[in-house]
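The complex is shown incomplete by one protein chain, all other protein chains being positioned as in the whole.
Moving on to subunit A:
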Amino acid sequence: MSHHEVRPAELDIRDVSCNAGGREVVSGVSLTAEPGEVVGVVGPNGAGKSTLLRTAYRQLRPTEGRVLLDGADVFRMPRRSLARRLAALPQETPAEFELTAHDVAAMGRAPHRRRIGGDRLGDERIVTVSLEMVEMAELAHRQFAQLSGGEKQRVLIARALVQEPGMLVLDEPTNHLDMRHQFDVLALVRRLNVTTLAALHDLNLAARFCDRLCVLAAGEAVAIGTPVEVLTESLLSEVYGVHIEVGTHPRTGAPTVLFGD
């Protein structure tokens, strides 16, 4: 499979602050992702998870700080070069045209394509393989607009894979997915040997699949570390404002988060 040849990237978010609507929504966050690492960003709604991710995939210029991919500032790279190294899954759906699932996934070849002329040899193969990886190959020629929410999300993940990136930035990749597909998508990300930064809502999934977690609260990184280090009862109860108990998964040993009484 082609994805195995790609060298995983190294992400270095350095002291990043961002404003939105005149308000500082991310304040001085520093976070790294080593090659091949899967790093989760967790935190309550409005904590700045999406904003932080948007700086990483170059949609929002930070007011302070820098984002480096393999040591180079993402805002100084040519867009196409960045798109060949980094694939992102923003929270948006393609327009309601007559696009098929295959059309949407094939968009991921764009940064690799010559500006004029057709598809390169092998493009089609990568699209097919990627759709197979998210188990959407059989529905490839269905209209994207008519797929269920979960199917759409998987096609969008296939589009990111089609880019053959060294770095994935995923904003809530398990949104709209049922438990099995949540698990499958993150297990897939885990297998890929692609550095990943993902905003996740589900703390148990985050604990199960991430090497390290960054807990954001009100725009600040209040804890960064392995799931065991970070997911503590006191920290989570304070950050989420609800009593949370943390246990240990009987077999994987991962922290398991439960509501308290």
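The definition used in the following text is that contacts are C-beta pairs under 8 Å (C-beta built on N, C-alpha and C of every residue); 3 or more make two chains touch, one makes a residue touch a chain; residues count from 1.
Criterion: contacts and distances are computed from a predicted model.
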Listed names "Glutamyl-tRNA(Gln) amidotransferase subunit A", "Iron complex transport system permease protein", "Chemotaxis protein CheA" or "Sensor histidine kinase inhibitor, KipI family", matching UniProt entry of the absent chain: "Iron complex transport system permease protein"
Sole residue of A:18, A:67 or A:82 that reaches the chain not shown, by the stated touch rule: A:82
Full-complex contact with the absent chain, from A:11, A:177, A:213 or A:254: A:177
Interface with the unshown chain - residue positions in subunit A: 54, 57-59, 79-80, 82-84, 86-88, 90, 92-100, 102-104, 107-108, 110-111, 113, 115-116, 138-139, 141-143, 145-146, 148-151, 159, 163, 176-178, 180-181
